[in-house]
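First the structure, which I've put down as structure tokens, then a few questions once you've had a look.
A single protein chain has been omitted from the complex, and every remaining protein chain is retained in its original position.
== subunit A ==
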Amino acid sequence: MSGADDTEYRLAHLRDRLADDEVGELGLRIELHGARVTVRGTVPNERRRAAVERIVNEALAGLTVHTDIALVDGRPPTGVEDLP
């Protein structure tokens, strides 16, 4: 392979980098849809989301990437599950 179609390897390396890097995120779902990549999941704060987006954009430069990364909701629950 000449490297012209190495997208799936780039995605695999991106997953490794997100785990190893400052963000330590293994819980993001990164998928290839035709020529586009989607990245979704939840991170604890805005700084971590910005770091993920920066790393994704660096690693996947030249590809069309759509991200949907939510922030953790740190509020207490509104209900209780009863387990009779």
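Following the convention adopted for this analysis, a contact is a pair of C-beta atoms (placed from the backbone, for glycine too) under 8 Å apart; a residue touches a chain by one contact, two chains touch by 3 or more; residues count from 1.
Going forward, contacts and distances are computed from a predicted model.
Visitor: Which of "Putative spermidine/putrescine transport system permease protein", "Sulfur relay protein TusC/DsrF", "Dihydrolipoyl dehydrogenase" or "Metallophosphoesterase" is the UniProt protein name of the chain not shown?
Guide: Answer from the record: the omitted chain is "Metallophosphoesterase".
Visitor: Among A:Val23, A:Val39 or A:Val56, exactly one should touch the missing chain; which is it?
Guide: Of the candidates A:Val23, A:Val39 or A:Val56, A:Val23 is in touch with the missing chain.
Visitor: In terms of residues, what is the contact footprint of the unshown chain on subunit A?
Guide: Against the left-out chain, subunit A lists 23-29, 41-42, 44-45, 47-48, 70, 72-84.
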